[in-house]
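Moving on to chain A:
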Amino acid sequence: MEFPRALAIPLAYMPLAAIERAAGLLFQRVLKEHPDLFERLGEYKSKRFAFLPSDLPLAFIVEPAGPSIRVTRKQAMQDLADASVEGPLFLLLALLEGRCDADALFFSRDLSVTGDMEAMLAMRNALDGADIDLPRDLSRLAGPLAPLFGEMGRDIRRRALNGETSRWN
Partner candidate 1 sequence: MELICPAGTPAAFREAVDAGADAVYCGFRDETNARSFPGLNFSRQELREAIAYARRHGTQTFVALNTFMRAGDEEIWYRAAADAVALEADALILADFGLMAHVAERYPEQRLHVSVQASASNVDAINFLVDAFHAKRIVLPRTLTIADIARIAPQIRCEIEAFVFGGLCVMAEGRCSLSSYATGKSPNMNGVCSPASHVRYRQEGTELVSELGDYTINRFPAGEAAGYPTLCKGRFDIADSPAYAFEDPVSLDVMGEIDALSAAGVSALKIEGRQRGKAYVAEVVSTLKKVLSAGPEQRTALLMHLRGLSEGQKTTSGAYEKRWR
Partner candidate 2 sequence: MHRTTSPSLTMGPVYYLWDGPKWRDFHFRIADEAPVERVVIGETVCSKRQHFIEPHIAEVIERLEAAGKTVVLSTLSLVTLERESRQIRDLVADSEHMIEANDLSALGLLNGKPHSIGPLVNVYNAPTARLLAGRGATSICLPPELPFTSVEKIVAGAPAIAFEVFAFGRMPLAISARCAHARSKGKIKDNCQFVCGEDPDGLPVKTLDRQSFLALNGVQTVSHTCQALLGELAGLAACGISAIRLSPQDCDMVAVAKLYRAVLDNSLDADEAIMLLREIYPTAALSNGFHHAREGAAWVARARDTAHGRV
């Protein structure tokens, strides 16, 4: 399952600042719902984590110590992260929710990981331990965009799960 090209191409040309603002908004929302999210990271809280959607030219870099999220072009992300995970956007979002097993996705080669494996493992477990539910968490966003985010979240999940379970079977 890949991010639709029709969406991916415009994203590639959208101003980074706009994407980063949107990502930041979602990130803060999730943190508000899950204030303990990064508690499991322990000593790895000071590390920088890159989430690299293989179907987008973008890198999302999370610094739990901030906490903050940055968005850069992939070509420009050299040395910005201590550990990174790369895979289709839908799978990365499913992982965020703990709806897919990261080990299984690694075995099937759908995900690849590089850098500080201990930090990445801690992040995986922290995300898995939190009960992130994107449609629920994002629909609580105040303002006129709320229903849109909620619908987008559900759509992402539906596609991720369909895409994945069909492969597992």
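How were these picked? Simply put, all candidates are chains of the complex that A comes from, given by their letters.
Note that a residue touches a chain if its C-beta (ideal position, glycine included) is under 8 Å from a C-beta of that chain, and two chains touch if they have at least 3 such contacts; residues count from 1.
A quick note: this is a predicted structure, and the numbers were derived from the prediction, not measured.
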Of 1 or 2, the one touching chain A somewhere in this complex: 1
Chain A residues touching candidate 1 - in the complex, by the definition given at the top: 40-42, 44, 98-104, 106-109, 112-114, 117-126, 128-131, 167-169
